[in-house]
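Here's the structure, in structure tokens; my notes come after.
Only one protein chain is missing; all other protein chains are in place.
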Amino acid sequence: MEAKIVFTGPPNAGKTTAIGALSDVAPIMTDVDNNDGSLSKDTTTVGFDYGVVRIDGAEQVRLYGTPGQKRFDFMWQILVRDAIGVVILIDNSQPDAMSHLDEFLISLEGYLRDVACVIGVGRTETHPMPSIDAFAARLAFHGHVFPVIDVDVRRRGDVLMLVELLLTQAEARLMLERP
Amino acid sequence: MSTMRLQPVGLTEADVTRLEVFLRFIGKRARWQWVLVRDGAADLLICAAGARRSVPSDPASEVAVLSGPGQPPQHALDRDIALPSNLDLETFQELLTKVEARMAIAAASTVAAPSPPMPVVQAVPQRSAIATLEGRFRLIRWPGAELLRSHPKAVRLLGFIAREAISMDRLETLSGLDRAACTEIVQQLLRRDLLAWHATASAPPSMRLASKQAPATEGARSRTTAPGELSAGLLTRLRMKLGFS
Partner (left out) sequence: MTGGSEWQRAVQAVAVELHARLERPLAVIVATQDGLEVGAAGDKRLAPGRLAAITSSMSAIGDVVSKESGLGHVRCLTVEAELGYLVMRATRRDGIGLVVAALVGRGALLGLAMHAVADAARGLDR
């Protein structure tokens, strides 16, 4: 397990915002002009977003945000490897929000056995369906027991809750693996 | 790992060979192993452009249709997946991903309720499980944000029972919470049907034997952490830095 936390999810789900809410330094971004007409954004991440939580001295935890489009799924896998955990952010205002979750769970399946995971569903105040219950049921179908909560990543408290849920899982794993 | 069957229909031998080569590279997926079959039942049929009509519609199979040179694919059903005639590895990989996602969605829609990750060993009336709290408990679904926010201490306990079935005694030790707090949280989870209950207070003999047989290196892994690797201490310091209890 390395000292990193990864934020992933489809485009516009709030990954960069979430990292910005936590990072002790201005996040480094690899945003470029967006040429994909299906995305209502001027820019898009093609490498990764990078932030840092400084603990003390030289100790730090790195924060990574992945690109959101499926064509960059190799970056999801590279970054998630050996992380403390991964936050999958879903934008519930997208018509295919549930299939986005499927996409990430399938793509990261080999890694989710070893890293903590939490699903944060955004924009539920204006777009309550699919419900949090429905997302939880879909997780169960995939064979996973991860927390699913509704969040607004513009609120630091919500982002902190996501991270605490990751830490809880990671700590439990370390304690249960002790001989 | 389950097996998924892919059957070519009306394809040339060259196209079939290409599929075989693709499957050698990417047939082994995260959840399924794809194999090519020549007949019998199949999960995915890949049809040549003119062969679609020869395939009876079968809701259990997905159908992909290759276009003819310079022609759009002649698919009979809206559900069919159109493929370019010069199918490349990337498109083939996307096809498998799409079919796997459809299979996952179709299976989820027939599931009445989430299945617990481990079977309940013995059914016990809810009331006696709540009353005695004997046996071991495992989380089958995390509670929602409302309970998490109203019971911040519950979060630490949940991490353990999300990974394995744990008795109340052990849960008290692991979580650092007193018995009363553990009891209240577990009872809340039971009332919400979020826990699977296991009658035995300790792990079955087969599981104990498996843990004894674990290779010696398993223990060594937890003794020291290499530079850059994570330790429980770092997680604790991160917890404190972020202001968690």
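Labels A and B are assigned to the chains in the order they are written; within every chain, residues are numbered from 1.
Keep this in mind: a contact is a pair of C-beta atoms (placed from the backbone, for glycine too) under 8 Å apart; a residue touches a chain by one contact, two chains touch by 3 or more.
Just so we're clear, the structure is a prediction, and the values are computed from it rather than from any experiment.
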Shown chains in contact with the undisplayed one are A, B
Among listed residues A:14, A:51 or A:67, the absent chain is touched only by A:67
Given A:44, A:60, A:92 or A:107, the correct residue touching the omitted chain is A:44
Hidden partner sits against chain A at residues 28, 30, 32-37, 44, 46-48, 67, 69, 71-72, 74-75
Where chain B meets the chain that is not shown, the residues are 86, 88-90
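Methods note: only the chains that are shown with their structure count from here on.
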In whole angstrom, the CA-centroid distance of chain A from chain B equals 18
Residue set of chain A touching chain B in the complex reads 1-3, 22, 53-56, 59, 61, 84, 98-99, 102-103, 106-107, 109-110, 132, 136-143, 145-150, 160-161, 163-165, 167-179
Chain B contacts chain A in the complex at 30-31, 97, 100-101, 104-105, 107-108, 111, 113-115, 117, 139-142, 144-145, 148-149, 155-156, 158-160, 162-164, 174, 218-219, 221-222, 228-232, 234-239, 241-244
